[in-house]
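For reference, the structure is listed below as structure tokens.
With one protein chain held back, the other chains of the complex are shown just where they sit.
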Amino acid sequence: MDIKILITWLIPLFPLSGWLLWGLFGKYFKGLSGYIASGFVGVSFILSVVLFFIVAYSHGFTDTLYPWVHAGIFKAGVSAVIDRLSVVMLVMVTGVSTLVHIYSIGYMEGEKGFSRYFSFLNLFVFSMIMLVISNNLLLLYVFWEAVGFCSYVLIGFWYEKKSASDAGKKAFIVNRIGDFGFAAGIFLLFATTKTLNYETVFTFIPSMPVYTTTAIALLLFAGAVGKSAQFPLHVWLPDAMEGPTPVSALIHAATMVTAGVYMIARFHIIFSYSPAASEVVLAVGTFTAFFAAFIALTQFDIKRIIAYSTISQLGYMFMAVGIGSYTAGIFHLISHAVFKGLLFLTAGSVMHGLSGELDLRKMGGLYSKMKTTAVTFIVGGLALSGIPPFSGFFSKDAILADIYNKGFYFAWAIGEITALMTAFYIFRLIFLAFFSESKLDPAKHVHESSKIMTVPMIILASLAVIIGFLGMPPFNESLFYGFLHTDFKNAAVFAPAVNNVPWYILSLISVLMGLSGIYAAYILYIKKTVSPEKIKSIFKPLYALSYNKVYIDEIYNFLIVKPMLVFFDFLWRVVDIKIIDGAVNGTASAFSFFSVKARKIQNGMLMSYILTLSIGAVALLFYYFIR
Amino acid sequence: MHNMPSIYGMNFLEKSMLGIIPETVIIIFAFFVLFLAFFEKLAKRNNSYYLSLIGIVFSILYVLMLAGRNISGFYGSFVFNGFDAFLFIAILFSGLFTVLMSKDYIENSGMPAPEYYSLILFGLSAMMFLVSSNNLIMVFLSLEFMSICAYILTGYIKDNTRSTEAALKYFVLGAFASAFLLFGSVFIYASTGRLNLYGIHSFLQNVSYLGVAGSGGSIGIKVYISAGLILFLIGLAFKMSLFPFHSWTPDAYDGAPTPVTNFMATGIKLAAFAIFLRIYSLIYDFNVMNFNDILWLLAVFSMTFGNIAALLSTNIKRLLAYSSIAQAGYILTGIIGGGFYGYSGTLFYLLSYIFMTAGAFSVVIIFENSNLISLDIKKYSGIGYKYPFIAASMSFFLLSFAGIPITSGFMGKFYVFSSAVKSGYNWLVIIALLNSAFAAFYYIKIIVKMYMPDKEPAAASSNSSVQGNIPEIAGGAIDEGIMITIIICLILTLFMGIFPQIFINFANNSAGFLWRI
Amino acid sequence: MDFFIKHLLSVLIFFPAASIFLLLPINKKNQGVLRNLSTFLSLVELIFSFYLFVYFKQDTYKFQFVEKSSWIPSFGASYFLGIDGVSLFLILLTTLLTFISLLSSYRYIKEHVKEFVILMLLLETFMIGTFASLDVLLFYLFWEFMLIPMYFIIGMWGTGKRVYSAVKFVLYTLSGSLIMLFGLIYIFIMHYNQTGNFTFNILRLYNTNIPSGLQLILFIALFLGFAIKIPLFPFHTWLPDAHTEAPTAGSVILAGVLLKFGVYGFFRFAIPLLPEAAFTLAPFVIILGVIGILYGAFVSIVQKDLKRLVAFSSVSHMGFIMLGLFAMSVISINGAVLQLLNHGIATGALFLFVGMLYERMHTRQIKDFGGIAKKAPVFTALFMISVLASVGLPGLNGFIGEFLILIGSFHSYPVLTVIATSGIIFAAVYLLWMFQRVMFQGVTNPAAENFEDMNLREIITVLPLIILMFLIGFYPMPFLERIDPTVLHFVSMLNHHNIVYNVIKLKTGLSNA
Partner (left out) sequence: MNNYLTVASIIFCIGALGVITRKNLIVVFMSLELMFNAANLGFVAASNYLNLISGDIFVIFIIVVAAAEAAIALGIAIAFYREKGTLDIDRANELKN
């Protein structure tokens, strides 16, 4: 067996075996399972790096492990596609996972169900890897749902909390709604092309009528909307913060939620051949970016703020893939994975330090108490708000510059405003948590987290500093672009560059946006020249809207969930029991009624018997003779 | 027509006698049994019981000896051929069962045994005469003979108001019906001038060749013979207990001693159907009148009425009575289906019918003998656990009535229904099937009572839950005669349900004799 | 050995019935012996049935293990057995589930153990016979008598309104199958009128040519019989009652095997005998199926009784199967057949778990549970796997079947398929919600405080099903490659009919013009 193929299949094998081990024999391992699990993921990280270089210096390849489902003309195997896109994703996924695993050892210390946690974390890594390398839509769909399942389990890790198990259920069901569209897309694709294998499908796309392509693309995008928590299916992600923080870092920031972006990049041919669909992607992305940032402005739960910022950053990525600059999208995906993972881990460390406190209003002045955490957090924050030289700057500007140059000015404007808001809310968080005077009760003993937690944070922070330079502007001469764009060369160019404003002007604007956001936060929360209360009172309705997350959950509840339940109850109590079953029992009672009547004939009176007999006789004679 | 000459040609007395040997044997034994009554000592114990059994067995042997012969005696007023052989066997079996199951019953009732058994034997011989009779006089005589025995047997238990009342009703209605039969034969005679069935047959044939009896022709003959046939049919329909001539059935079945009920349900029905089949097959070929749609009506009404009435009845004997009305409807379906296939189907069904009925009644008798249990179905609750074998066989017979597969009932139903479909009576079959669907309800109701007493199994511990209201069989032991009956019926019902081929062959043979006329 | 393989089907059919005679002499007092012996016997049966799997030639659609001997010549009925890829797996499912349900009822069935085990074995005989028989009369014999043991099982060991449910079950299905009997008799007679000899050999009856109009009527007659068994949407009301009141073993067999007979009947009899009618009426059947999918899901959401919920979920799943079958594409029928197995496995497992819950807490009301996950991790894990299999989570068996069904049906019925696909959402809703309320959250019912985890016997009971879930989920080829040839042949046969049918229609159209 060829070495690279061996490597390819070893990468998912390790987490899989990890899952089985902890799942079956978890209780024999106790704390050890954490280290071994991290080791497993680490190994597959190293392997993926090796694979990365193999691919970088040779070329991509595909391989089929075994034929999986063959029914009639339907053929799908367990097969992998290893090209530059997938290796990049692989390195990112396994890398972040490794760090999160290590971090979790400290974070989940002494948790009941420690092994269960790691088993499912391993299962998730396995599923994510498979999702990235899968070579046909069936396999993709399988692991598309599998990761959703993992997140369901991990969100509901503390299942005894109703809120937790609710959140898990919500995540799964909302994802299912998206997957419904995704599945429909796959059906349509199969109905038109009679195959689900990537290369074969892609060969069909250019010759396909554009409306079909659009339909397919939009249906697939529905799946992405669900998975990547875009509006209107974003509702599950904030609630998902009920899960352990490392889970949020890994699944709900770095990897799973970006699967939607990856999927679109993977199917760039389908999307690029349907401008309309891409328009929709762009629109949804833009709106979500703005909308989520707007909600994030006024939240007080630090994890929720970061969650909303994740949604908004994903919006950026969709903007990117929506205008056909897939490389930029992926680049932002990578850098975002790094700094958002960092932010979550640090937030987790804050929680850890405050023994589970999440409310900003009960924090403050933590800088002195937990320096490492604070510094790394600030690094993350700077990266998020796109201040050079942090990675966020390069990746976000690559996107915004592309958008401007391709002439989507409105989207660009929104993007810039969002950048401002982003900088504001993240620094609002930083200032309130770390710098403003302490509001937490002195009884609580605050402590810096243990090494095993801080080391991954530091690694990620340093990555957040350096990784950006891979995309050194001008972006389309950068290292990353050079490495990846070859995969997208077959994409149809539906949005050509209309004007060529040099990158530094645009970057300047966005940097200014970021800085002004930070400054606004500064004067509001440190200098206090303007009190937040005042702002609040000025924009009261807006504030209320933002604070209550635009009432989306409530709307869904009242417009969809409640009426449905009522309707279902009606179906059961009335249609099923009353009407259908009533008919069945009705016939039975009808028969018994007749029976009573019939036995009346048998009344025991001899005369009436004779009468019946002779009437019968007469009737027969009559019946015959009238005919 | 092959044996027409033998009908009008010279016959030797021996040959004639040969034809009626089985009946003769039975009658002789009947007289023996009757004589036993004169000697106090002999009347004690069960001599008469065993004697009548021996008689029946002998007669069966004779039938088997004669089987395959084709005899027509006494100037054509008797025939004996495969058809008769088959039905003789069936009738004798029903007599055998009746005798077997009545030992304890008669002892409990405290009535003298010899007369009883002799009456049963006389009744048997009458039935056999009826089956093989080939002349309107003989039909009438043997019918009356049979009925008189039945009347007496029905009212046999002295000082039992129910029994007497049943006899009364049965008698009045029976006489009324046979008056119809008689008047019918008047018309037939008046129009054809023949009393011999073959004679009538040939007459009709000639007439139909002349194109008279068909459409047009001398209306007189047509009207007379049709009226006669209808009246005749009414007379027989009464014995077959078809709606609306059924009304005696529930009361007579209810009031009569249960073995006698069994006798009526199996023997009399069998004989009536047999003679009807014979006459019908004679007149069927040339549509003197379109009998079938009248029969169609009768069948549909009978099965529907029977099932619906049985649905709520709580007395098991009445329930079986109603169900027998319904069964008559099903059997009639086969006759309507007609043709070789249909007739053999009918015969097959009749055969299976006597076995299941006899079985069911013998189970009823078991619980009647142990005087602790009445005929009320409620009292059957929970016997499934106390008497597993009896209850199981009872359920099996009931399922056979309901026509569930692997019982003979299913095969019979399938046979007659397919014959009806074959001759295009689809609606009849659909109605019949729907009927058997909801007929299943009341059969199952009894099984429910036996196996699923209305208390939570969780509540009471394993066996005490069902011990409570179950009767002890008097003296613990069940009469072996009844057990033999049950076992025979069980085996045959099962066997006819799974491997019916051999019985189908018998039925085919006898039906073939009908057909060749 | 050779003889054994040659007559394997007869052995499989009559071994359980024969083993009853082993059980009869045993005194009903010593229940342990009865239980163990009967379980062992069913295990032996299961092992026998593996031979079927091993010696099954997978590259042909022809019937295998054929046995033919004369039975009732004058009806042309013969003792004609044989299996193809479809009935093979259904028989395996039957033997497996019988073994499992016997094993599962050690604790549930406390009284009349003897009667119980005897009835179970009897039932097994008739179920296998139904799947194996290629002679219509033989099939009908097995098919209809099967009701009786099931009826006793529900009525004698059930709970609550058990008698009502049992009687309802029998009468409902009986009336259906009697109508069906009419249809079968009619075809039988029709074949006689055309060829002049009676036969019940299904392969011969396939060649009966029946005018289209008549086919519709006959199809409806057969349809009633099978649709009630499935049960298809408007005929489903017997199912919740029967399922709810039946003992665990009863529910497992009922859901796992008895519901399959309806689909099997369509596959083996209704569609091949009356192809034109099948093609004409397929849209209506599919619409009923899709209604069933959504309706079952909707109603399950609001159920308060665990078993009732699972019962309605069966309605929903069977809807998928009907969709797949009547879409009449190779892929979808493959999926439908696979889904038959999946439904048997997943729903059977669910009923087993519900039964265990009932044994421990003596209630089936969802509101009485909660917080069990903390007490019983193993139970939780296995229960969750079965729930997810029923939800149709990828990687477990349920997914493959549903996906094949949907992707196969989409081509001919896109809209209906999409509507049906929305069923996967609601499946997630009702099952996960149920799971959450039962297993997660805090303990509300004190009875749950000392909820003991599964013991070894129970684990052994469900383990085969769990393993199968993963096996079919990750490597369904052993199943599909045996099913596929049969289905291919089935569809090609139908298409042939269809072409002829269109030609006729064309001709008539021309003649009319």
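Going by the order they are written in, the chains are A, B and C; count residues from 1 in each one.
The criterion applied here is as follows: a contact is a pair of C-beta atoms (placed from the backbone, for glycine too) under 8 Å apart; a residue touches a chain by one contact, two chains touch by 3 or more.
Just so you know, these numbers come straight off a predicted model, no measurement behind them.
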Quiz item: Which visible chains touch the chain that is not shown?
Solution: A, B
Quiz prompt | Hidden partner chain, touching residue among B:Tyr49, B:Phe176, B:Phe243 or B:Tyr341 | solution = B:Phe176
Exercise. Would you mind spotting which of A:Ser86, A:Ser228, A:Ser546 or A:Gln602 touches the chain that isn't drawn?
Key: A:Gln602
Self-check item: Residue among B:Tyr50, B:Tyr189, B:Phe340 or B:Phe495 that touches the chain left out of view
Solution: B:Tyr189
Quiz prompt | Residue among B:Tyr49, B:Tyr62, B:Phe80 or B:Phe140 touching the omitted chain | solution = B:Phe140
Quiz item: Tell me, which residues in chain A touch the chain that this view leaves out?
Solution: 599, 602-607, 610-611, 614
Practice problem: Could you list which residues of chain B touch the chain missing from the display? | Solution: 136-137, 140-141, 144, 148, 151-152, 155, 158-159, 161-162, 164-169, 171-172, 175-176, 179, 182-183, 185-187, 189-190, 193, 195, 220, 224, 250-251, 254-255, 313, 318
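Throughout what follows, only the chains that are shown with their structure count from here on.
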Quiz item: Once you find the CA centre of chain A and the CA centre of chain C, what distance in Å lies between them?
Solution: 38
Quiz item: Which residues of chain A are in contact with two or more other chains?
Solution: 588
Quiz prompt | Numbers and ranges of chain C residues touching at least 2 other chains | solution = 171
Exercise. Could you please specify the touching residues of chain B with respect to chain A in the complex?
Key: 168-169, 172-173, 176-177, 180, 223, 226-227, 230-231, 233-234, 238, 243-245, 247-248, 250-251, 289-290, 294, 297, 305, 308-313, 438, 441
Quiz prompt | List of chain A residues in touch with chain C within their complex | solution = 23, 66-74, 138, 141-146, 149, 152, 156, 159-160, 162, 165-166, 169, 172-173, 176-177, 179-180, 183-184, 186-188, 190-191, 565, 567-569, 571-572, 576, 580-581, 584, 588
Practice problem: Under the touch definition given earlier, write down the residues of chain A that touch chain B in their complex. | Solution: 588, 591-592, 594-596, 598-599, 601-602, 604, 606, 608-610, 612-617, 619-621, 623-625, 627
